[in-house]
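Omission of a single protein chain aside, the complex is shown with its protein chains in their original locations.
And then chain A:
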(Lines give C-alpha, C1' and ligand atoms only; values in the text may rest on other atoms or scores of the structure.)
Protein backbone atom coordinates (compact mmCIF):
# COMPACT_ATOMS: atom_id res chain seq x y z
CA UNK A 1 0.00 0.00 0.00
CA UNK A 2 1.32 3.37 -0.97
CA UNK A 3 1.59 6.27 1.42
CA UNK A 4 0.40 4.58 4.62
CA UNK A 5 0.54 6.79 7.68
CA UNK A 6 2.23 6.11 10.99
CA UNK A 7 -0.94 5.73 13.04
CA UNK A 8 -2.52 3.21 10.68
CA UNK A 9 0.49 0.87 10.66
CA UNK A 10 -1.14 -1.84 12.83
CA UNK A 11 -3.98 -2.06 10.31
CA UNK A 12 -1.59 -2.28 7.41
CA UNK A 13 0.48 -4.98 9.08
CA UNK A 14 -2.54 -7.08 9.93
CA UNK A 15 -3.82 -6.73 6.37
CA UNK A 16 -0.45 -7.90 5.11
CA UNK A 17 -0.54 -10.95 7.37
CA UNK A 18 -4.02 -11.90 6.21
CA UNK A 19 -2.92 -11.61 2.62
CA UNK A 20 0.12 -13.80 3.36
CA UNK A 21 -2.03 -16.45 4.96
CA UNK A 22 -4.41 -16.43 2.02
CA UNK A 23 -1.50 -16.84 -0.35
CA UNK A 24 -0.14 -19.68 1.77
CA UNK A 25 -3.41 -21.64 1.76
CA UNK A 26 -3.41 -21.49 -2.01
CA UNK A 27 -0.05 -23.23 -2.33
CA UNK A 28 0.12 -25.44 0.76
CA UNK A 29 -2.53 -28.02 1.51
CA UNK A 30 -3.62 -26.64 4.82
CA UNK A 31 -6.99 -25.17 5.65
CA UNK A 32 -6.49 -21.91 7.51
CA UNK A 33 -9.86 -20.35 6.75
CA UNK A 34 -10.86 -20.35 10.42
CA UNK A 35 -7.74 -18.38 11.32
CA UNK A 36 -8.29 -16.00 8.46
CA UNK A 37 -11.85 -15.25 9.48
CA UNK A 38 -10.69 -14.66 13.01
CA UNK A 39 -8.02 -12.28 11.86
CA UNK A 40 -10.45 -10.47 9.61
CA UNK A 41 -12.71 -9.90 12.57
CA UNK A 42 -9.79 -8.53 14.47
CA UNK A 43 -8.93 -6.28 11.54
CA UNK A 44 -12.45 -4.85 11.45
CA UNK A 45 -12.26 -4.06 15.14
CA UNK A 46 -8.80 -2.61 14.85
CA UNK A 47 -9.84 -0.40 11.94
CA UNK A 48 -12.78 0.83 13.93
CA UNK A 49 -10.57 1.56 16.91
CA UNK A 50 -8.01 3.44 14.90
CA UNK A 51 -10.15 5.32 12.41
CA UNK A 52 -12.95 6.24 14.80
CA UNK A 53 -10.64 7.66 17.38
CA UNK A 54 -8.27 9.69 15.29
CA UNK A 55 -6.19 12.30 17.08
CA UNK A 56 -5.94 15.80 15.60
CA UNK A 57 -2.40 15.04 14.49
CA UNK A 58 -3.61 11.93 12.64
CA UNK A 59 -6.12 14.08 10.82
CA UNK A 60 -3.40 16.57 9.91
CA UNK A 61 -1.49 13.67 8.38
CA UNK A 62 -4.51 12.58 6.35
CA UNK A 63 -5.27 16.15 5.27
CA UNK A 64 -1.70 16.39 3.96
CA UNK A 65 -1.62 12.96 2.36
CA UNK A 66 0.08 13.23 -1.05
CA UNK A 67 -2.64 11.12 -2.63
CA UNK A 68 -5.49 13.10 -1.08
CA UNK A 69 -8.00 14.07 -3.79
CA UNK A 70 -7.58 17.63 -5.07
CA UNK A 71 -9.99 20.22 -6.43
CA UNK A 72 -9.61 18.95 -10.00
CA UNK A 73 -10.29 15.36 -8.85
CA UNK A 74 -13.59 16.42 -7.34
CA UNK A 75 -14.42 18.65 -10.29
CA UNK A 76 -14.14 15.77 -12.72
CA UNK A 77 -16.25 13.55 -10.45
CA UNK A 78 -18.97 16.06 -9.59
CA UNK A 79 -19.44 18.40 -12.55
CA UNK A 80 -20.24 18.17 -16.24
CA UNK A 81 -18.77 20.28 -19.02
CA UNK A 82 -16.17 21.99 -16.84
CA UNK A 83 -14.42 24.75 -18.76
CA UNK A 84 -11.34 26.18 -17.07
CA UNK A 85 -10.83 29.94 -17.26
CA UNK A 86 -7.32 31.25 -16.85
CA UNK A 87 -5.75 34.52 -15.84
CA UNK A 88 -6.50 37.57 -13.73
CA UNK A 89 -6.51 39.83 -16.83
CA UNK A 90 -3.84 41.91 -15.11
CA UNK A 91 -0.61 40.12 -14.47
CA UNK A 92 -0.63 36.38 -14.87
CA UNK A 93 -2.25 33.02 -14.53
CA UNK A 94 -1.68 31.40 -11.15
CA UNK A 95 -2.01 27.65 -11.44
CA UNK A 96 -2.23 27.27 -7.66
CA UNK A 97 -5.87 28.25 -8.10
CA UNK A 98 -8.13 26.73 -10.73
CA UNK A 99 -11.54 27.99 -11.67
CA UNK A 100 -14.15 27.79 -14.36
CA UNK A 101 -17.72 27.15 -15.30
CA UNK A 102 -19.59 23.87 -15.31
CA UNK A 103 -22.89 22.21 -14.61
CA UNK A 104 -23.74 20.53 -11.33
CA UNK A 105 -26.58 18.10 -11.94
CA UNK A 106 -27.93 20.41 -14.61
CA UNK A 107 -27.39 23.67 -12.74
CA UNK A 108 -24.82 26.14 -14.16
CA UNK A 109 -22.23 26.95 -11.49
CA UNK A 110 -18.83 28.57 -11.11
CA UNK A 111 -16.24 26.35 -9.43
CA UNK A 112 -13.03 27.67 -7.90
CA UNK A 113 -10.44 25.96 -5.78
CA UNK A 114 -6.87 25.77 -4.62
CA UNK A 115 -4.94 23.22 -6.63
CA UNK A 116 -1.84 21.42 -5.44
CA UNK A 117 0.08 18.76 -7.29
CA UNK A 118 0.38 15.08 -6.51
CA UNK A 119 4.00 14.76 -7.59
CA UNK A 120 7.02 17.04 -7.51
CA UNK A 121 6.69 18.18 -11.10
CA UNK A 122 3.07 19.16 -10.75
CA UNK A 123 3.71 20.68 -7.36
CA UNK A 124 6.32 22.99 -8.83
CA UNK A 125 3.90 24.04 -11.55
CA UNK A 126 1.16 24.64 -8.99
CA UNK A 127 3.51 26.15 -6.39
CA UNK A 128 2.42 23.46 -3.90
CA UNK A 129 -1.07 24.96 -3.95
CA UNK A 130 0.11 28.22 -2.45
CA UNK A 131 -1.34 31.12 -4.46
CA UNK A 132 0.13 34.47 -5.45
CA UNK A 133 -2.03 37.62 -5.62
CA UNK A 134 -2.92 36.91 -9.27
CA UNK A 135 -4.50 33.65 -8.15
CA UNK A 136 -6.84 35.44 -5.77
CA UNK A 137 -7.56 38.11 -8.39
CA UNK A 138 -8.45 35.42 -10.90
CA UNK A 139 -10.80 33.90 -8.33
CA UNK A 140 -12.43 37.27 -7.74
CA UNK A 141 -12.80 37.86 -11.48
CA UNK A 142 -14.61 34.54 -11.81
CA UNK A 143 -16.82 35.27 -8.80
CA UNK A 144 -17.89 38.61 -10.31
CA UNK A 145 -18.61 36.81 -13.55
CA UNK A 146 -20.71 34.26 -11.67
CA UNK A 147 -22.62 37.10 -10.06
CA UNK A 148 -23.29 38.71 -13.44
CA UNK A 149 -24.75 35.48 -14.81
CA UNK A 150 -26.46 34.56 -11.57
CA UNK A 151 -24.58 31.32 -11.02
CA UNK A 152 -23.93 29.84 -7.57
CA UNK A 153 -20.26 29.68 -6.61
CA UNK A 154 -18.62 26.60 -5.16
CA UNK A 155 -15.17 26.99 -3.60
CA UNK A 156 -12.87 24.13 -2.68
CA UNK A 157 -10.34 25.08 -0.04
CA UNK A 158 -7.06 23.19 0.06
CA UNK A 159 -3.92 25.20 0.76
CA UNK A 160 -1.13 25.42 3.27
CA UNK A 161 -1.52 29.17 2.90
CA UNK A 162 -0.94 32.08 0.56
CA UNK A 163 2.61 31.98 -0.79
CA UNK A 164 5.07 33.86 1.40
CA UNK A 165 7.47 35.33 -1.13
CA UNK A 166 9.04 38.51 -2.43
CA UNK A 167 7.05 38.67 -5.65
CA UNK A 168 3.81 37.98 -3.80
CA UNK A 169 4.41 40.90 -1.45
CA UNK A 170 5.37 43.23 -4.30
CA UNK A 171 2.12 42.52 -6.07
CA UNK A 172 0.04 42.97 -2.95
CA UNK A 173 -0.73 39.61 -1.37
CA UNK A 174 -2.49 41.26 1.54
CA UNK A 175 -4.56 43.53 -0.67
CA UNK A 176 -5.59 40.61 -2.88
CA UNK A 177 -6.76 38.53 0.09
CA UNK A 178 -8.46 41.49 1.77
CA UNK A 179 -10.21 42.44 -1.47
CA UNK A 180 -11.64 38.93 -1.77
CA UNK A 181 -13.04 38.98 1.78
CA UNK A 182 -14.55 42.40 1.08
CA UNK A 183 -16.07 41.56 -2.28
CA UNK A 184 -17.27 38.08 -1.37
CA UNK A 185 -19.36 39.68 1.36
CA UNK A 186 -21.62 41.38 -1.18
CA UNK A 187 -22.01 38.64 -3.79
CA UNK A 188 -25.67 38.24 -4.66
CA UNK A 189 -25.39 34.55 -5.54
CA UNK A 190 -25.07 31.53 -3.21
CA UNK A 191 -21.47 30.82 -2.17
CA UNK A 192 -20.66 27.39 -0.78
CA UNK A 193 -17.18 26.67 0.56
CA UNK A 194 -15.85 23.21 1.23
CA UNK A 195 -12.55 22.57 2.97
CA UNK A 196 -11.20 19.42 1.34
CA UNK A 197 -7.66 19.33 2.73
CA UNK A 198 -5.72 21.93 4.61
CA UNK A 199 -7.35 25.28 5.25
CA UNK A 200 -4.29 27.37 5.88
CA UNK A 201 -4.94 30.82 7.25
CA UNK A 202 -5.76 33.88 5.15
CA UNK A 203 -4.78 32.05 2.00
CA UNK A 204 -7.69 29.70 2.62
CA UNK A 205 -10.12 32.32 3.86
CA UNK A 206 -9.68 34.34 0.64
CA UNK A 207 -11.90 31.70 -1.00
CA UNK A 208 -13.88 31.12 2.15
CA UNK A 209 -16.41 33.86 2.80
CA UNK A 210 -19.48 31.82 1.97
CA UNK A 211 -23.11 31.29 2.94
CA UNK A 212 -22.31 27.73 3.92
CA UNK A 213 -18.96 26.32 4.96
CA UNK A 214 -18.49 22.58 5.09
CA UNK A 215 -15.46 20.52 5.96
CA UNK A 216 -14.41 17.03 5.08
CA UNK A 217 -14.08 15.01 8.27
CA UNK A 218 -10.29 14.81 8.08
CA UNK A 219 -9.54 18.28 6.85
CA UNK A 220 -8.16 21.10 8.95
CA UNK A 221 -8.75 24.84 9.09
CA UNK A 222 -6.55 27.08 11.16
CA UNK A 223 -4.99 30.46 11.56
CA UNK A 224 -1.52 29.00 11.07
CA UNK A 225 0.04 25.59 10.44
CA UNK A 226 0.73 23.54 13.60
CA UNK A 227 4.47 23.90 12.85
CA UNK A 228 4.16 27.66 12.64
CA UNK A 229 2.16 27.86 15.86
CA UNK A 230 4.70 25.71 17.70
CA UNK A 231 7.51 27.91 16.45
CA UNK A 232 5.76 31.04 17.69
CA UNK A 233 4.47 29.67 20.99
CA UNK A 234 7.35 27.46 22.09
CA UNK A 235 10.08 28.45 19.64
CA UNK A 236 10.19 24.81 18.53
CA UNK A 237 8.48 23.64 15.36
CA UNK A 238 8.93 19.98 16.33
CA UNK A 239 6.16 20.50 18.89
CA UNK A 240 3.68 20.66 15.99
CA UNK A 241 1.79 17.67 17.33
CA UNK A 242 1.14 19.41 20.60
CA UNK A 243 0.08 22.57 18.79
CA UNK A 244 -2.32 20.59 16.61
CA UNK A 245 -4.01 19.21 19.72
CA UNK A 246 -4.42 22.57 21.39
CA UNK A 247 -5.32 24.81 18.46
CA UNK A 248 -8.69 23.22 17.60
CA UNK A 249 -8.15 22.78 13.89
CA UNK A 250 -10.18 19.70 13.00
CA UNK A 251 -13.66 19.59 11.52
CA UNK A 252 -15.35 18.49 14.77
CA UNK A 253 -13.59 21.35 16.59
CA UNK A 254 -14.76 23.95 14.08
CA UNK A 255 -18.26 22.56 14.15
CA UNK A 256 -18.27 22.98 17.90
CA UNK A 257 -17.00 26.55 17.60
CA UNK A 258 -19.95 27.30 15.31
CA UNK A 259 -17.80 28.19 12.33
CA UNK A 260 -18.73 25.46 9.90
CA UNK A 261 -22.13 24.14 8.92
CA UNK A 262 -21.63 20.48 8.16
CA UNK A 263 -18.95 17.83 8.57
CA UNK A 264 -18.82 15.71 5.45
CA UNK A 265 -18.04 12.13 6.51
CA UNK A 266 -15.02 10.57 4.86
CA UNK A 267 -14.57 7.03 3.68
CA UNK A 268 -12.74 4.88 6.20
CA UNK A 269 -9.06 5.79 6.35
CA UNK A 270 -9.46 9.06 4.43
CA UNK A 271 -10.79 10.42 1.15
CA UNK A 272 -7.82 9.07 -0.83
CA UNK A 273 -9.02 5.49 -0.31
CA UNK A 274 -12.06 6.01 -2.52
CA UNK A 275 -12.40 9.26 -4.46
CA UNK A 276 -15.66 8.31 -6.16
CA UNK A 277 -17.40 7.51 -2.91
CA UNK A 278 -16.06 10.69 -1.35
CA UNK A 279 -17.32 12.77 -4.29
CA UNK A 280 -20.79 11.29 -3.85
CA UNK A 281 -20.82 12.36 -0.20
CA UNK A 282 -19.76 15.90 -1.19
CA UNK A 283 -22.41 15.96 -3.93
CA UNK A 284 -25.15 15.18 -1.43
CA UNK A 285 -24.17 18.06 0.83
CA UNK A 286 -23.94 20.37 -2.18
CA UNK A 287 -27.47 19.52 -3.22
CA UNK A 288 -28.94 20.20 0.20
CA UNK A 289 -26.95 23.43 0.55
CA UNK A 290 -27.97 24.67 -2.89
CA UNK A 291 -31.62 23.83 -2.32
CA UNK A 292 -31.59 25.89 0.83
CA UNK A 293 -29.67 28.86 -0.56
CA UNK A 294 -31.44 29.06 -3.92
CA UNK A 295 -34.67 29.77 -2.06
CA UNK A 296 -33.20 33.00 -0.67
CA UNK A 297 -33.39 36.37 -2.40
CA UNK A 298 -30.26 38.28 -3.39
CA UNK A 299 -30.64 40.47 -0.33
CA UNK A 300 -31.37 37.43 1.79
CA UNK A 301 -28.11 35.81 0.68
CA UNK A 302 -26.05 38.87 1.56
CA UNK A 303 -27.77 39.19 4.93
CA UNK A 304 -27.36 35.51 5.72
CA UNK A 305 -23.64 35.78 5.02
CA UNK A 306 -23.37 38.93 7.13
CA UNK A 307 -25.09 37.26 10.03
CA UNK A 308 -22.97 34.16 9.72
CA UNK A 309 -19.72 36.07 10.20
CA UNK A 310 -21.16 38.51 12.68
CA UNK A 311 -21.85 35.73 15.18
CA UNK A 312 -18.31 34.31 15.10
CA UNK A 313 -16.10 35.26 18.04
CA UNK A 314 -16.26 34.92 21.82
CA UNK A 315 -16.29 37.86 24.20
CA UNK A 316 -17.84 39.28 27.36
CA UNK A 317 -18.24 42.72 28.97
CA UNK A 318 -16.71 43.80 32.23
CA UNK A 319 -19.87 45.71 33.08
CA UNK A 320 -21.89 42.51 32.90
CA UNK A 321 -19.86 41.05 35.75
CA UNK A 322 -20.26 44.19 37.76
CA UNK A 323 -23.98 44.06 37.10
CA UNK A 324 -24.17 40.47 38.37
CA UNK A 325 -22.54 41.50 41.61
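The rule is simple: a contact is a pair of C-beta atoms (placed from the backbone, for glycine too) under 8 Å apart; a residue touches a chain by one contact, two chains touch by 3 or more; residues count from 1.
Assume contacts and distances are computed from a predicted model.
**Student:** Hey, which one's the missing chain according to UniProt: "Acetyl-coenzyme A carboxylase carboxyl transferase subunit beta", "Metalloprotease PmbA", "NADH-quinone oxidoreductase subunit J" or "Acyl carrier protein"?
**Tutor:** This omitted chain is identified in its UniProt record as "Acetyl-coenzyme A carboxylase carboxyl transferase subunit beta".
**Student:** Tell me which of A:90, A:124, A:257 or A:280 is the one touching the absent chain.
**Tutor:** Touches the omitted chain: A:90.
**Student:** Could you tell me which of A:15, A:138 or A:212 touches the chain that is not displayed?
**Tutor:** Per the contact definition at the top, the residue touching the missing chain is A:138.
**Student:** Sort through A:39, A:102, A:193 or A:206 and give me the one touching the missing partner chain.
**Tutor:** A:102
**Student:** If you put the missing chain back, which residues of chain A would it touch?
**Tutor:** Residues in contact with the chain left out: 81, 83-93, 101-103, 105-108, 134, 138, 145, 148-150, 287, 291.
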